[in-house]
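For reference, the structure discussed in these notes is given below.
Removed from the display is one protein chain of the complex; every other protein chain stays in position.
Note that the chains take the letters A, B and C in the order they are written out, and that residue 1 is the start of every chain.
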Amino acid sequence: MKTDKNKKLKVGVYGITGCSGCQLSIIFNEEEILDLLSLIDLKAFPFIKELNIDEEFDCIILEGLVANKGDLEILRKLRRNSKMLVSLGACACTGCVPAYRHFTLKENYEHLLYKKQEELQDVEPSPHDEHVKVDYYIPGCPPDKKEILRFIKGSVRGVLPRPHQNPVCIECRRNGNACLLDEGKPCLGPITTGGCNAVCINGGFECWGCRGPTKDMNLDLMIKMLRDRGFDDRFIQDRMRTFVGLKLPMLERVMQGPKSKVLQTRFDGEKKFYE
Amino acid sequence: MQVLRLEKKRLNHFLNVVKKGFELIAPVKSDLVRFSKIHHAEEIQLTKNSYFPVKEYFFRKEETLFQFEGTRITVPAYEAKKRVFFGIRRCDLNAIKNQDIVFIRDMGDPYYKAARENSYLLGYHCNTAPSPYCFCGSLDLVDFFDLMFFDKEDHFLVEVGSEKGKSLTEKYQEFFTDSQRLITRNEKTIPGVHRLENKDISRFYDHQDWKKGADICLSCGACTTLCPTCYCFEIHDEVKTADPVKGERKREWSSCQLQEFTRVAGDHIFRKEREDRFKHRIYHQLQYFKEKYGVQMCVGCGRCIEGCPTRIDFVRILNEMKNGKTENNG
Amino acid sequence: MAKQKTTVENPYVPKPYKILEFHRETSDSFTVKADMKINHDPGQFVQVGLPGVGECPISICSDSREFIQLNIREVGNVTTALSKLEQGDTILIRGPYGKGYPMRYLKGNSLLIIGGGCGVAPLKGIIDYAENHRGDYKKLSLLLGYRSPDDILFQRELVEWKNKYHLQVTVDKNTHGKFCYGAREGFVTDALKSMDISNNNQAAFVCGPPIMMKFVIKSLKDKGFNDDQIFLSTERLMYCALGVCCHCMIKGKFTCVDGPVFRYDEIKDLEDG
Partner (left out) sequence: MSKTITLNHITKIEGHAKLNLKIDKGKITTCELSATEGARYFEGIVKGRKYYAAHEMTSRICGICSCAHVVAALTAVEDALGLTISEQSCRLRVLLTLAERIRSHATHLYFLALPDYLGYESALSMAPEYKPQLQAALRLMKMGNGIVKLLGGRDLHPVSAGVGGWLKLPKQEEMEETGKELLKVKKDAIATVKLFAGLKQPEFESDAEWFSLVDPNEYAVLKGKFASGKSSFEKHEYRKFIEEYHQAYSTSNFVVKEDRRYFVSALARLNNNHRQLSRDAQKALKETGLKPPSKNPYHNNLAQAIELIHCIDHAMEICKREIKQEEMPEITPRAGRGVGAIEVPRGTLWHEYTLDEKGIITDANIITPTAQNLFAMQEDIRKRMPSLLKKKKQEIVLDMEKLIRNYDPCFSCAAHFLEVKWL
């Protein structure tokens, strides 16, 4: 093959505002992490490295969202310096919980605002792709650690794994779970992009939609189903927006639209789960 | 075929003995009823049909097709676990028969074949429909089993359906006595399972009612996952981190209800509309398979309705199409 | 994991073949010649792959028992990985699969070959076949359309084709005035319209992007062609090529076993999007 086998992919792993969980998800591939390092030329990973060589990268994997001016500067600089920018995790891809601030009342956090130095000035919490072009997304809060591996293993060979597009339900049913919607619980699996192996439902919890909406979601129907199960509109909005509110700009319109009111669905299970 | 008799009170004993020679798989109630490995025959429950079909034991959710190291390929040994399945209903037995057609007769899939060859299918005949969604009576199901257990008050009549079945009854002959009778046709019919009236759907392709189903479909794929006959799959390669020239090629379940199913390079999707995908599933079940193999693929277990989060009852939709009843659904 | 080698014929397992020749056709496509010695019909395809990357269906664009030629366009993972190979490398192939063009039944006819872009690849199989069985067919007319002169495939063969057959090449847009091979600016359909041709003892073979096929069929029908005189190649997502995985199913017909070549009357009702 023509590819130069000695020329390893120059990779940098960085984080801006976030919980470091995504970067940990890389390290927590305990059995493969040391092997992984032999595949790539890890130029920078400040989370675990002192020496971080700031230069041209082939691939930057970036955790976290833009929350202050410093973040924005770093994001722009990394974008300039890298052939490829990968948004790692929900904060990076959708804004995650911190971006939920857009949907909360200003008075809830107003008293927390205070004077900060220039570079610490707040920026509206926002995912990477609101500011720069993103080449690949590894969504999820936290991202699936195997998915990160798959991405790295693929990209060193020039193969980008197909991004997941199927709903969480696909993996959930394959794992042999009972459907939580049948128990009256507000699971967002049907409108959420899978790839997490439905971990939340495997663990007994509902999907809160952290990996973002599927391109093919039937939002009208999802809203209708949640209403059938006794959840009010406030609940539905809050739940859907917790992780990916910024990626559901149509939510309000759809909720007010007429369609979900006329769909005839059937639900014969328990009503109301919470309260 | 020969019909034997097994006293009900001896069933558990029989199964516990079988369990010593084979892995025994039967329906168990945990949160839902599902087929799983039996530790004690007492765990088995026969009142409800299993929520998940038994197909995953033959057409596995994930199968390693082969390992590679560079371009050198090693095929794994095909699994040879000897298993006895107990409590499979008529619908699921026919589903296995239909998958046999595809995987064994048509293409000779060695993985499926090995799993099937090493299995003994012991059926359990439904005296009543185990779910309100059943409609197996509307389809042309046949007798297909190694042994079939007919539930009769205090005993089972056990019909022998194959040489394999016969060998089992001989091996465990101390449990069986000759019944001196045959199973009548009447005994083989299940009351209340004739819901599907519209069996030839070829002229309804452009019917407006498909929308009724498609509108309340989430494209979640529960229907195809829970279906005992659905068999589509995808193939992917996975490499080792330590050495990316080593790895394996894997096959895993897929679902025609997904947009991904027909997405090709350049992001073109052939069945982009939910309605097309929904329709495709029903047509494959009731028409295309029959065109190709002479039988309908669907076996009427009703799982795709019972397991669908919105309970899309395609049987009702089809019936309404036939009866010209187009109830306004918005 | 006790793995052992088995001798049972396994339909999923490809075999390694050497690349005899690697030739770049255009900026995004290339032709590979592999030392696979098989009998096949023109229009049939093989599953080509690389370990760790995957497989994809590619039509055989040659007609020989000594080797197969594949023309591949780089669009995704597998095809890009293949593009990095060179002569002497090994690739994994299984096949051939599908029903090719029914050349034997068409003996004595003239052949009208209409290709668009990378759709020309499978059609080259017919050209090579016809050349190898020159006496069996009357006239060969080739109508090949590309987006620009840079996209023209099989430039090595074109000179020969031009001498032997009736050849017309079109380009949608002539980007840099290099009018090679007598190419004309315009769409294939326009060239077809102005072509003096009838359906008399003539079979038409069409392969190209869906839109192009649609308009070509319309023009052919305007020229009096019957549905059963038109042969189409279809493309679908496929994984197994064995008629099982169901991805390539078009209303009950499997592209991989019932196709990829269909007579137009067989599938004209089948379009499901």
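Everything that follows uses one rule, which is that a residue touches a chain if its C-beta (ideal position, glycine included) is under 8 Å from a C-beta of that chain, and two chains touch if they have at least 3 such contacts.
For clarity, every value in this text was computed on a predicted model and none was experimentally measured.
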Task: Visible chains in contact with the missing one - done: A
Open item on the list: Touching the hidden chain in the complete assembly: which of A:145, A:164, A:211 or A:247 does that?
Closed with: A:145
Task: Contacting the left-out chain in the complete assembly, out of A:165, A:202 or A:265 - done: A:202
Task: Residue touching the undisplayed chain, where the options are A:9, A:39 or A:66 - done: A:66
Task: Residues belonging to chain A that touch the chain removed from view - done: 15-25, 27-28, 30-31, 33-34, 37, 42, 45-52, 64-68, 70-71, 96-98, 100-101, 104-105, 108-112, 114-117, 119-120, 122-123, 125, 141-142, 145, 199-200, 202-205, 208, 235, 238, 242, 274-275
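Methods note: only the chains that are shown with their structure count from here on.
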Open item on the list: Tell me the shape of the graph of touching chains, choosing from line, ring, star, complete and other.
Closed with: complete
TODO: Using the touch rule from the top, work out which pair, A-C or A-B, shares more C-beta pairs.
DONE: A-B
TODO: Round to the nearest whole Å and give the separation of the Cα centres of chain A and chain B.
DONE: 36
TODO: Could you list which residues of chain B touch at least two other chains?
DONE: 239, 244, 263
- [ ] List, in ascending order, every residue of chain A touching at least 2 other chains.
- [x] 157
TODO: Would you tell me which residues of chain B are touching chain C in their complex?
DONE: 65-68, 70-78, 102-103, 106-110, 231-237, 239, 244-245, 247, 249, 251, 254, 256, 261-266, 270-273, 276, 280, 283-284, 287-288, 291-292
Task: For the chain A and chain B complex, residues of the former touching the latter - done: 29, 32, 35-36, 38-39, 149-150, 153, 156-157, 165-167, 169-170, 173-174, 176, 178-179, 181-182, 189-191, 215-218, 221-222, 225, 259, 262-268
Open item on the list: With touch defined as at the start, can you tell me which chain C residues reach chain B in the complex?
Closed with: 1-6, 8-14, 16, 51-55, 75-76, 79, 90-92, 235-237, 239-240, 242-247, 249-252, 272-273
